[in-house]
Structure formats: C-alpha cells, structure tokens
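Input: one structure, supplied below.
One protein chain omitted, others in place.
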Amino acid sequence: MITPFPSSHPHNPWLAHSVRIQRVTQETPGVATYDMAFDDASVAESFQFLPGQFNMIYLPGVGEVAISISGDPGQRGVVPHTIREAGNVTKTLARLPLNSSIALRGPFGSSWPVESCVGKDVVIVAGGIGLAPLRPAILHLLKHRSELDELTLIVGARDSSLLLYPERYDDWRAKGMNVLVTVDRADESWHGCIGMVTAVLDRLWLRDASKTVVMTCGPEVMMWYTVQTAIRRGIPSAQCFLSLERNMNCAIGLCGHCQFGPEFLCKDGPVFCFDRVASRMKVEDL
Amino acid sequence: MSHHTSIQPADVSVAGLLRTDDLQQLIDALIAAGYDVIGPKIDQCAIVYDQITSVNQLPRGWTDLQEPGRYRLQQSDDSKYFGFAVGPHSWKKYLFPPQSIVSTATRTENGWQFSTDAPPAPRLAFLGVRACELAAIEIQDRVFLHGPWVDPIYKSRRDAVLIVAVNCTSAASTCFCSSTNTGPRCRSGFDLALTEIAGGFVIETGSESGRAIAARLPLESVTEHHHAEASSARAQAEAMMTRKLRTDDLHDLLLGNLKHPHWDDVATRCLSCTNCTMVCPTCFCSTVTDVSDLTNDHVQRERKWDSCFNIDFSYMNGSPVRNSIASRYRQWLTHKLASWQDQFGTLGCVGCGRCITWCPPGIDLTEEVVKLRDAVHANSEDPS
Partner (left out) sequence: MTLEQPNFLKLLCATRFAEGLPNKHLQCLCRGARLVRLSAGQTLFREGETEPDVFVLTSGHVRLSMNVPGRGAVDFLSAGPGDLVGWSGLISDGRMTATATARTDSVLIALSGQCLKEACEHDPQLGFVLMKRIAQVLSQRLLSTRLQLLDLFAEGTSA
C-alpha cells in the first residue's frame, strides 16, 4: 500500500532552514537542478515532503521564490530543486558557488494523488520544466510500480535540447514506465515524435479510460487541452490533476497574492483536481 | 485572556453605570492594569486611533459626516464622547501592523543564521471598538489564527489586547452593518462594552479581564430608566442606518458573473488607488520583501500591507495576471463578498462603509452589487 507522507510544519512558518548548495546539475540552457543540504542535522532528518509540494527558496538580501521539489520523496538529507533562471532570486542563485549558504522554508502545498493510483493506470503529461514538479510523483510511482497497471509518461518540449532529465528516461523505461517524448520543433538529430503532448495522448492506447488517472504540469494552456483530450478519451475529469501557478509570497495562505477565485494556490494547491478549478481556468485575468 | 474563541453572549452582563465625569477612571484603570490605551482622537481633520492617556484627547462633541467619497468632521449638538461612526483607521493597524519584521538573517562564518524572535507584543487596550470592528477582528482571527498556519505576529498581538467596545448611538450614511449582521449592537468579542447615555455609560462586561477592570470603577447601579435610555440610544443607530446590502445571493451572483460587462463599467470609475483596501478592517493582503543593511550581512524580511489593486500584486512570469482595473476591482469585490465565504465561512465585509467614504470617486460597493444584480436579472428576463 502506498502511504502518504506526513508534512512537517516548522513551529514558526516564517523561520527559514539554512541549507547549502551541495550540487548543481545543468539540465538545459538556463535550467539547473540544485541539490540542497540542510545545515541542521535534525532538520535534515525530519524534513519530509509529498510529491508536488514546493519550498520557498530564500537568498537573504535578494528574496524568496516558490520552487517545486523535484527529488525523490523517499530520499532524506538532500532536497533537489530544478530551477529556471527567470527573476532576481533565480538569476542570483545561478551565480552562487557550490556550498553557498542559502535557505528554504517548506514544504508547502498540496500533492499529486499518488495514493489513489493503486490498481489504476496512470498517465503523466509534462511540458517543458513542468516535468520537475512531477518527478517526485514519477519516482514514487516507480518505487511502487507493482501496485499500478499501466504507467505512461508523455514529455513535451520546445525542442530536443530543452528536454528535461533525458538521460533518466531509459532508466524509467527499464523500471516499467512507458516514456513517450515529443517536441514542437525538430532538428535533424531528432528521430522521435513531433507535435503537442495532446496529439500523443490522443493516440495513446488506454487499457481502461475509466480507471486512468492523469497528472499534468506545464503551461496552463497545455494542461487545459491535455485534460480536454483526456476527457474526450473517456477519462473522468475527476481523475485529472494539474499543478497551477500564481505569484506566491508567503506560502502559508496569509498574503493573498496567489488567490485563484476561492483557492489559495499555496495552501489549497498547487495541485488541484481539474473539477475544482475548471470553471475558473478560462476566466480571463482571474 | 485568550480571544481565540469568540466570547459567548452568555458571558455578557451589565456591570453598572459609569458617570460621564468618571470616564477618566476607566482610562486610568486600564493603564494601571498595564495597558497602553488606544482610542479615538482628532488628527488631520479626521477621527483616528492613537494612544491616549486622558479623556480630553477624545473627540468629545464631534461627529463625522460621511458620504461616498466624502468625510467631514463637524461639531455636534451634544457633548457625547462617542457620537461619531468610524474613521479611516481601524484596529487592524495594531493587530496586523502596516509594517512588521517576520524574520531576520545574519551572515556568520558558518553561513546564514535565521531568527523569528520578535519583541514582546505591546499590551494594548482598545477603547471605542464598534460592533462592526469587533466583527472585523473576529474575521481577521479566522484568517490569521484559524487556518492551517498561524501568523505568529498577529497571534502575539491579539493575545495582548483588551477590548473596550462602544455601542453606536448614531450611524453614518455609509454604514450598513445591520445588512451584514455585524451590528450596530456589540454582542460578543469584547471585554467591556459601553453604551453612552445622558450622564454616563452603561457598562457591560464580556470576560474575566473585563470584570476585573469594571471592579476598579466607581460604578453605580443601572436603573430601569438607564436601561431604557441605553436601548433607545442603540435603537437610534439602527434607525439612522439607511444603506442596505442584500447578502443572501452574493456568492452565486458575483462568482456566477465573472465575465459580466459591469466590471468594465466600474473600471471606468475606479482609480485602482488601493484606498478601499487600506481602510478596510478585514483586508489582509501583504507582501514580504528583503531589506538589508549596506554590508548585506544583516537582512530583515519586512511585511507590508499590499493591495490587490496594485498592478504588480499578481505579477508572474514577467507580467501581471490582473492587468486591467476591471480584473482588479472584480478580484477585490468577489473576494470580499463571495469567495471569502468559501475561504473563511463568512463575508469579508462588516458593513463599516469605510471603502465607500474613502474612495475618491465615491464608488459604493452596495450600489455596484445592485447594478450588477439588476443587469443580470434584466438580461435573464430579456425575452429575446
């Protein structure tokens, strides 16, 4: 049985844990995975997270940024985050040397419904860096592979040089996951599929649509049409999950920034069942 | 005392009558009990909340004339201490300060060290908290204390506060607390409550702390006549209240019409100035930013009030999500009156009318709701 992980609540939600940048793995241009190790051994021991949860990465003097955890939920001590250089915090982070002292608060937010996948088929649809927040769910499901039926990952990227974690796909395949890769734009070196993830999902063989769970993360438009495609294929919308994104500042539901209708993305999300947010996803400027 | 569960009306009892001339003794008793007293006083042509030590600082004999986009003080015919409604301030500024430090970071040889130690919260006695404001405090309690995460700053300040409520005996034209069922009568959530009548104050107690303060006052027994006078003074506030807000359909009306053209209509008048959110006693949006010294070795994380009307409030991936004024006004109103109910089980509005008074173009949320409702109904009844 897959058991959910307990979430660790620090006593004061504003108190950051100091961490070191233990290792940096360059993934794609402008995107790297930072393995962060806690300074405090007791924090390292007790820090646990659920797949899909995020941390607030903190660079004192620069600021905080919400980043999904992209590591193995079962692994202790080191917490990997795959981060794209975008704003002040992430650009500064990219220039820090190894072993730099920074901090994080977390984990925060909701998680992918990995516990409810037992006995079901699972289709994971990731676009661009959206694979990062799904990676903990993938690693968890692969660890519990025997408890699932079909397990498929559809990965989309702009081009093959921007695919995230490509060197891991064969390992994931070997562990029993059907990994399908597609790109928007192909160069001569690319021999795989071209087109959107929706087209791949469209022709995916489904053992039993009614018993299939879909988890998707990527640009909001991609997620919307992924779920639309899933629904057209007969997958119940209540079994489709996505991870939304808004400006997050406090991560604890107190600052108001990340509201999406009645939802605070930081504490009610970022992972939602499609049914819960569907009516608002196509309201402009919400 | 703990305020985290609202004080039950069952705890409320009449303690006695405090003569008008003895009001100073209440302030003195609060100070003697270790509280700094915060009360209404006149500053920059408005009645605001600030520290007071003397009844002479209270705006005795003054009242406020309020209309959409307009606030004026004027001398009243009587010499009441509390013969006005609410001004631009609310008690929020003491419980959820406009600016506070949530944490600090210090660079050491062993890397950054973090602290959330804060100075002890000031022991404050709020003097003159109106029913709508009691309701606002109760609502912010739900936000900051009763969610999955507790805000430590709010909690420490809230725990250190004693509340002396005052029943309104008049209402401004902008008041509508009877519509939101949050007043004008103070029913719970206070330690002491005053009703001002000719010659004195009928004092009720709502907690042990309140009874302890009352025990130090030279109270006289309350006669039938005093009771009748207090009742009629409170009834007068109710009778003066003309503004109404129908609340039963708000949730579905607002959330069911997110794409209604009326939002664009409001946007032609709204300046997106954030005044409504700054004066609102329940608005809780904030932003935390880093402030460091010149060496960058000492960093403070500063939390400041923010507003959903600020364009970068929703900034994400290089652009704001709510780029238009229409979308920002919609966010504010739908949050306040509709999605707040989903989030906290209550309206986010207590009917105090501040957002109406302090809106430069005088946008009145009660009117905007009516206009939207009428437009929606007119459209649904349109035979074409």
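The chains carry the letters A and B, assigned in the order they are written, with residues numbered from 1 in each.
The working rule: a residue touches a chain if its C-beta (ideal position, glycine included) is under 8 Å from a C-beta of that chain, and two chains touch if they have at least 3 such contacts.
Note that the structure is a prediction, hence the values are computed from the model and not measured.
Interface note: of A:13, A:60, A:113 or A:127, the residue touching the hidden chain in the full complex is A:127.
Screening A:16, A:139, A:217 or A:240 for touch with the missing chain picks out A:217. Take chain A: the residues that touch the chain left off the picture are 67-68, 70, 82-84, 86, 90, 127-130, 132-133, 156-158, 162, 182, 184-186, 190-196, 198-200, 202-203, 217-222, 225, 243, 245.
Keep in mind that, in the parts below, only the chains that are shown with their structure count from here on.
If you average the Cα atoms of chain A and of chain B, the two centres end up 40 Å apart. Chain contact summary for the complex, chain A toward chain B: residues 9, 12-18, 20, 39, 60-64, 86, 101-103, 245-247, 249-250, 252-257, 259, 261-262, 264, 267, 280, 283-286.
Contact residues on chain B toward chain A in their complex (touch as defined above): 102-103, 105, 107, 110-116, 143-144, 147-152, 255, 258-259, 284-290, 292, 296, 299, 301, 303, 306, 308, 313-318, 321-324, 326-327, 331, 334-335, 339, 342-343.
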